[in-house]
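Worksheet for the structure shown next.
The complex appears here minus one protein chain, its other protein chains still in place.
Labels run A and B following the written order; every chain starts at residue 1.
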Amino acid sequence: MLQKTAIYTISISLLIIIGGIWAVDNLNLLPVVASSNAPIYDELFKVLFVIGIILFVGMTGLVIYSLIRFRKKPGQVGDGIALEDNLPLEIFWTAVPAIVVLFVGLYSYDIYERMGGMQSLSTNSHDHHSMNSEGRVWGGIGLTSQDAIERNSLPMINVDVTALQFAFLFNYPEGEIVSGELHVPRGQPVSLKMESKDVIHAFWVPEFRLKQDVIPGQPTVINFTPTKTGKYPIICAELCGPYHGGMRSTVVVEEPEEYQAWFKQNSKQPEMEL
Amino acid sequence: MSISLPPATENNSNSLQPTGWLRFISFSLDHKVIGLQYLVCGFIFYLIGGVLAGAIRIELLSPISDFLARDVYNQVLTLHGTIMIFLWIVPVVNGAFGNYLIPFYVGARDMAFPRLNAVAFWMIPPAGLMLITSYFINGAAQSGWTAYPPLSITTPAAGQIVWIVSVLLLGGSSIFGGINFIATILKLRRPGLKLMQLPMYCWAMLGTSILVVLSTPVLAGTLILLSFDIVAHTGFFNPALGGNVIVYQHLFWFYSHPAVYIMVLPAFGLVSEILPVHCRKPLFGYTTMVYSIMAIVVLGLVVWAHHMFTSGTPPWMRLFFTIATSFIAVPTGIKFFNWVATLWGGRITLNSAILFSCGFIVNFVLGGITGVALAQVPFDIHVHDTYFVVAHFHYIVYGGSVFVIFSSIYHWYPKFTGKMLDEKLGIIHFVLTFIGFNLCFAPQHWLGLNGMPRRVAEYDPQFTLVNQISSVGALLMAISTLPFLWNILYSFIKGEKAGNNPWQALTPEWLTTSPPPVENWSGEAPLVTKPYGYGEKNSDEGGSPITQA
Partner (left out) sequence: MTTIPSTKEKSEELTSSEHQHSDHRLFGLITFLVADGMTFAGFFAAYLTYKAVNPLLPDAIYELELPLPTLNTILLLVSSATFHKAGKALEAANSKQCQKWLLITAGLGIAFLISQMVEYFTLPFGLTDNLYASTFYALTGFHGLHVTLGSIMIMIVWWQARSPGGRITNVNKFPLEAAEIYWHFVDGIWVILFIILYLL
């Protein structure tokens, strides 16, 4: 009996794992991946998704099975079994979730670390041409640990982001550019230092899997390396007033040459070389 | 062996109190009357909150803002959240069922502080009325139920101040209730009744009330500071004046995270009462259920900043709260396994009460899974403040607490009124609600993952079809209230007589008439040491003590 249950459970779980991974890869559950930390995120998503489905199918299956198998048939009298506890079973279903939860927690720590979440914010954020040079950084995310290593070979693109009701403004200090769109070159690390002029907004690019609140008087940062050219939406993700739903911008990821062209064209500085 | 009790006496020595239906609009001190006042009042606010939800889903049928004026839409979503939390779920799972049942369960004639009980209830209608009329007079608050500054300081002040006063009143009501429950459960138990013999709902209410007493006052303090910022132009949460908006968020969520346990723990308790009766089996794992509740209470107080993972929080803080939040899954999971084990091997009657409770299990497991996912910082960074979160919490509060409220109504209506509800209508209600609810909220997970933020009236047109499907689900949910309301009203007049104990249950409220007399039992309070004494092995005659063919 126990063996049969075990075999059923394991085979169904395996099916779910395979199905789950297939679903995540093929069913557009997430937007396209456009930055170097996004695939790391998607790894975590797969694991959580699969564990979640196994649990959900298991519990729902048990409930439905019980409702059918143990329903009271017409004319039946008497009660069910007087089962109040079962120590081995209870230990099992305390230990297994605890281990799963611990695994998920530690795995998430690893993912977060790889995504750049554990980087010290002040050293990774751009340290020159910032709009609030004495400001501490109140929250944010650094470059992926991989990119942080390679960073020294590639110059960092520093952009100051201002959020206000109801738009984002992007200021490139080195070129004295103020733009309504964020232009970035593919493959180069970008550091955004963000502050709001009025209420709390948030900077979110789904294709980058990154979000950070933009707070008045309390600067925050986002660091990332775009990996796929294209135009992606920048969405405000914190209620900021009546036009909150319409507050969006675009991040244009272009090839480095196109980016240079755009930069030169818009720069107010004569002959700036990066 | 059967138990018969003498019929109830309508009047008692308290001749100054109104009798009959008038009791329900009076300042009654009877915990049963107050409990039903909470229930009916709460349900009315549920309907109002539901209309607001309907307005939101109508707006979201199209990707542009074309139904409501933009600031009105924000008022609607603010009121929807505030009403559902503070005027429906918290008062009903705590005040309605708690006040009605706890005295029965501890073997008392009433709660420890009947006058405080009545005061706590009567704070609610004015607070709710104030909130709703603010919409029509100067505009309601429009910064969400979370009221983050600076937005809550820069939007029109009148609505926000009314909102603050209303929430302060509702929080006060909740605190008074919490004090009452703690005193009643710990101090009013009848002689011979031990703590570990109490029905599980008592433990759930004890844990919840501890959370209420410890965390609600912090919200009160926060809102007082916020009102100072609005009215007196202090700068507690205004960086321009030297303040710090993140402090508001920490203080707010210190209460508002335990608030979700305040909404869900009593529901856990109620399910623990309902399942054994209709499965004819003991509740599985009584002791671990108690410890799980206590673990949830303790952990629930130290996880609040998982609502702030994308805010002004340093990496070490984000990590701490990820780990702490993840731990709550363990005691919660244990409870769910225990409930499934209660179902297993039972003699289950497939009635509305059981269906709604099982629907709760299925829905809440899904909500709990997305919750564990959200607890992980890197995962949350992408989906914070999107429809993924909206889906998650609706699975918890609606798929969880509201399903349990319905289950409880089907279970206890016979006791409250002396009439049975119509089962056919109940099943229709369940099917419509379950399908409608899942149709409405399941797709919202995908919306959040793919780029739709929350609290918006417009969205990327690629999300139109999915939003329309969600709105159809909401429509089904709205329609599902009709058979329910009809059932409640019709059965009250024409329903089959329930008798004392239609479910042949063992807990003390069933060992008296339906409805019970003012003093709860015409004799002494019965001593029930095994509230879950069902099951073939538990009685001398091979069946539970109260069994009829």
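As a convention for this text, a contact is a pair of C-beta atoms (placed from the backbone, for glycine too) under 8 Å apart; a residue touches a chain by one contact, two chains touch by 3 or more.
Because the structure is a prediction, the values reported are computed rather than measured.
S.K.: The complex has one chain that is not drawn here; which of the drawn chains does it touch?
M.R.: Every shown chain touched by the left-out chain: B.
S.K.: Have a look at B:179, B:277 or B:390 and name the one touching the chain we're not showing.
M.R.: B:179
S.K.: Considering the complete complex, identify which of B:236, B:286 or B:379 is in touch with the unshown chain.
M.R.: B:236
S.K.: Tell me which of B:86, B:121, B:254 or B:344 is the one touching the absent chain.
M.R.: Considering all chains, including the one not shown, the answer is B:254.
S.K.: Contact with the hidden chain only, please: which chain B residues?
M.R.: 3, 108-109, 112-113, 116, 175, 178-180, 182-183, 186-188, 190-191, 213-218, 220-222, 224-225, 228, 232-236, 241-244, 247, 250-251, 254, 506, 511, 522-530, 533, 545
Just so we're on the same page, only the chains that are shown with their structure count from here on.
S.K.: Counting in whole Å, what is the centre-to-centre distance of chain A and chain B, each centre being its mean C-alpha position?
M.R.: Those two chain centres are 31 Å apart.
S.K.: Would you pull the chain A residues touching chain B in the complex into a rising list?
M.R.: Going by the criterion above, the answer is residues 28-31, 40-41, 44-45, 48, 51-52, 55-56, 59-60, 62-63, 66-67, 70-72, 76-86, 89-90, 93-94, 97-98, 101-102, 104-105, 108-109, 111-112, 115, 117-121, 138-139, 141, 198-200, 202, 204, 206, 209-213, 215-218, 220, 233, 235-246.
S.K.: Sort out for me which residues of chain B touch chain A in the complex.
M.R.: 65, 70-71, 73-74, 142-144, 148, 150-151, 154-155, 239-240, 244-246, 279-288, 310-315, 318-319, 322-323, 326-327, 329-330, 333-334, 336-337, 340-341, 343-350, 354, 358, 361-362, 365-366, 369-370, 372-373, 376-379, 381-382, 384-386, 446, 449-451, 453-460, 532, 534-538, 542-544, 547, 549
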